[in-house]
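Every protein chain except one is present and positioned as in the full complex.
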Amino acid sequence: MSDHIVSWKVYVGVFLALVALTVTTVVAASYDFGPLNVIVALGIAITKATLVVLFFMHARYAGGLTRLVVLSGVAFFFILVFLTMSDYVTRSWSLTGAS
Amino acid sequence: MPEASAPPAQGPLAHHFANLKQQKHAAVLGMWVFIAQEVLFFGGLFATYAVYAMKYKEAFEAGSGHLNWKIGFFNTLVLIASSLTMAMGVHSAALGRSRRIVGWLLATVFLGTVFLGVKYFEYGEKIAPCFGMGAGPGCLVPGQLFDASVLHVAADVAPETQIFYSLYFAMTGLHALHMIVGIPIILWIAHAAWKGRYSPAWHTPVEIVGLYWHFVDIIWIFLFPLLYLMGRH
Amino acid sequence: MNQGTEAKPMTPEVNTLPKEHYLNAGYDWKSWLLTTDHKRIAILYLISISVMFILGGLYAVLIRWNLLVPDGSHMSAETYNRVFTAHGVIMVFFFLIPSIPATLGNFLIPLMIGARDLAFPRINLLSWYVYVIGAAFTLFSLFSGGLDTGWTFYTPYSTVFAQSNVAFAAIGIFIAGFSSILTGLNFIVTVHTMRAPGMTWFRMPLFVWAHYATAIIQILGTPVVAITILLVALERLFHFGFFDPARGGDPILFQHLFWFYSHPAVYIMILPSMGVVSELITCFSRKRIFGYSFIAMSSMAIAVIGFLVWAHHMFVSGMSVYSAMIFSALTYLVAIPSAIKVFNWTATMFRGSISWETPMMYVFGFIGLFLIGGLTGLFLGNLGTDVHLTDTYFIVAHFHYIMVGGAIMGYLGGIHFWWPKIFGRKYSEWWGRISAVLIFVGFNMTFLPQFLLGYLGMPRRYHAYPEEFQVLNVLSSAGALILGIGYLFPSLYLAHSMVKGEPAGNNPWGARGLEWETTSPPPAHNFDQTPVVEDEAYAYDKAPKEAVVA
Partner (left out) sequence: MNQAFPLLPEQASAQAGEVDALFFFIVAVTIFFTIGISLVILFFAVKYRRRSDEDRPKEIHGSLLLEMVWTIIPLGIVILMFAWGSKIYFQMNRPPDDAMNVSVVGKRWMWKLQHPTGQREINELHVPVGRAVKLTITSEDVIHSFFVPAFRLKKDAVPGRYNVGWFRATKVGSYHLFCAEYCGTEHSKMIGKIVVMEPEDYQTWLAGGPPPESPVVQGEQLFTELNCITCHRPDSAGRGPVLNGIFGRGIRLASGDTVVADEAYVRESILNPATKVVAGYQPVMPTYQGLVSEEQLIALIAYIKSLQIPSGETVPVPEEAE
């Protein structure tokens, strides 16, 4: 949607950032942060994905509509995951548990 | 605007659009909406992953630990690089440099093919033992032939590692399928660029195939840590 | 709106068809099968979904015939299971989901917003081919070994135990899903980018709003069921173990993923129907809609909240009690926007000028049946009563009231309303009203007894049943006969109208809206001049009197 022309240097910069983050995630994975492992891995992945969406896919320069479309896709994915998880996480909080 | 009664299609402008700007807006928005759809398409698999990763933590770590993270790491770099070349292709298109578009798109195709080639060997390693070619244990294709002995897990965790490998094949397979669909389309657009069909005013096909390719890259950005790194620590 | 176009000379006594229109723009097979005209694609869809409706209807006849006797001696259990599965799969995936969007929506959205076509005409055609291929796969499965899983494909029955052709049907439904996604994508982009000058968001007909909301569900819901059904096929063919407890899988997870789409899918069926009702009720009350923005926003609210309620299908599955409470509360929230619509429609009629023509008869029918269908939903979103009623005939009756009483009444009302626009000809008003009444009576007779059956405890999908349920079942089957005859009439008099009907003129109902400002049938390019919109939707108070000639 954008006719916004970005300097090629921006792309190379984003690429280098992505490489650096990939290395970070590999290094981070060799340490055990306990339950934080997943959060660290996903946090880095989300950062990388955001960089790709904003710069490579030009969402940064696009209108609000594009952002709305992207966000609704992501929001409905979270609805799917969170509401499904609401069952799995609370299942063991059984009312009948120990008797 | 109101005067035109179905103007004859001229150049890239389709008959039902008033002008190129409208056509471009529609095409790019269409691709974004398609990507939103794709998010939910892969989303079903990611949700499945989330449920089982929580339920079968140990099996998932064992399964993930057995995957070769170096291969995954290499492929991640290849795919990120292909995203860069794609972005540069779109950049060249916006500047109207047709020959450069072709060059960048071919580089993207090359990197995509490298990725798929690596994937081919990675799959082969897991599939070969199922058919007696690699001989011996280690068939990691889910199903009756699945054999978890190479994973060194307790006997009762073994069936659960099968879920991990089911997800591994479903997710990476679907991702690879998206690349296999994307590569011919990129070649087709490179061909059109070679013929000089694109200009700074109209290069939307390059732009939307770029969006698609970047999206495929994003999926991998999530697959890499979830599949390859969960069992490393 | 544009009064200049309205004032075109229109002979009051004898209408004639325009010399050139989209129907006579070409007669060879290519001009149909390779067309990119949204109006012709709508006709292609109309034909294919009508075939599916007849097929699904025949299966319904077999079901009601079998249930006449308690011992189920009319057919074997294997056959019966295949019959009700075929009925469900065909009606849900190949009739109801495409019904209004792919026919009326496809035909009318560009006309209503003053565009020459949808944004992606070729993708529109592609969606029809995808639909046909998906249907071919599914029909092949139904006729070669059949399918006996029920339309819900519950695991592990479908993945491990079923002795029928599950994989083929699953692939067919997977493919057909993309037809729905492509249609939705086209609508969203069209509404955003193709509106005529002056057609602001809040001047759009509510029919377009309803389809916009529907498209959101199609785009964000369908892919999830597509991937889920694909996993079922993978599990069936290659023994992946996603949902098989013997391999560590969880069958309840399948239900979550399945209903994430399949509950909102009900709104794919009912929202367009509500859009139709908003158009019809204004035209036949000759009034603006009461509370335009509330109706428009309630469509959007239904589309979004509709995604948050799916697990009310699973209250007895052993899911978490706490999670069940969340879903029950959210389910009750989605009742509110539906209620808002009904109240606003009723208020629209207040002090109107109401005529009782065939499409309006369907509107009366729709509101009555949708009220019952919607309100009986309160029993099923309720944690206390759902336990007893779920998986009984109460459910069957409830969703038929929504999907047949709601969606199909709206569909038929819409077809009757826009028929003169689509084919340029009138149909017999007398037969139209008779059939509408027959359908309404037959429908209630078929499905009201089923509420009682369900409350008494008759489970659904039973091939044979205890004797005390027979009286109600016979009553229901008798109603189905009347309903079937009711559906037969329109197919006859509409077919007659297509050939011999009197030309209708551009605007036989005196309706407002851009689609009535072009000829009937419209020209291939829709409008001679791109219309410019100056009024709000349904500006019946501004209609020039002379244009309103019946």
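As written, the chain order gives the labels A, B and C, with residue 1 at the start of each chain.
In this text, a contact is a pair of C-beta atoms (placed from the backbone, for glycine too) under 8 Å apart; a residue touches a chain by one contact, two chains touch by 3 or more.
The structure displayed is predicted, hence computed values, not measured ones.
When the omitted chain is restored, the residue from C:Phe168, C:Phe187 or C:Tyr465 that touches it is C:Tyr465.
As for the chain not pictured, it touches subunit C at residues 72, 77-78, 81, 148, 150, 154, 156-157, 160-162, 245-246, 250-252, 285-288, 290-294, 315-318, 321, 324-325, 328-329, 332-333, 335-336, 339-340, 342-344, 346-347, 349-356, 364, 367-368, 371-372, 375-376, 378-379, 381-388, 390-392, 452, 455-457, 459-468, 471-472, 540-541, 545, 548-550.
With the whole complex as reference, residues 56, 58, 153-157, 159-160 of subunit B touch the missing chain.
One rule holds for everything that comes next: only the chains that are shown with their structure count from here on.
Computed from the mean C-alpha positions, the centre of subunit A lies at a distance of 16 Å from the centre of subunit B. Subunit B has residues 25, 29, 33, 36-37, 40, 43-44, 47, 51, 55 in contact with two or more other chains. Annotation for subunit C: residues 192, 220, 224, 253, 256-257 touch two or more other chains.
Residue ranges of subunit C in contact with subunit B, taken from their complex: 115-121, 123, 181, 185-186, 188-190, 192-194, 197, 219-224, 226-228, 231, 234, 238-242, 247-250, 253, 256-257, 524-525, 527-532. Within the complex formed with subunit C, the subunit A residues making contact are 65, 72-73, 76, 79-80, 83-84, 86-91, 93-95. Those residues of subunit B that touch subunit A in the complex are listed here as 24-25, 28-29, 32-33, 35-37, 39-40, 43-44, 46-47, 50-51, 53-55, 69, 73, 76-77, 80-81, 83-84, 86-88, 91, 94-95, 200, 210-211, 214-215, 217-218, 221-222, 224-226, 229-230, 232-233.
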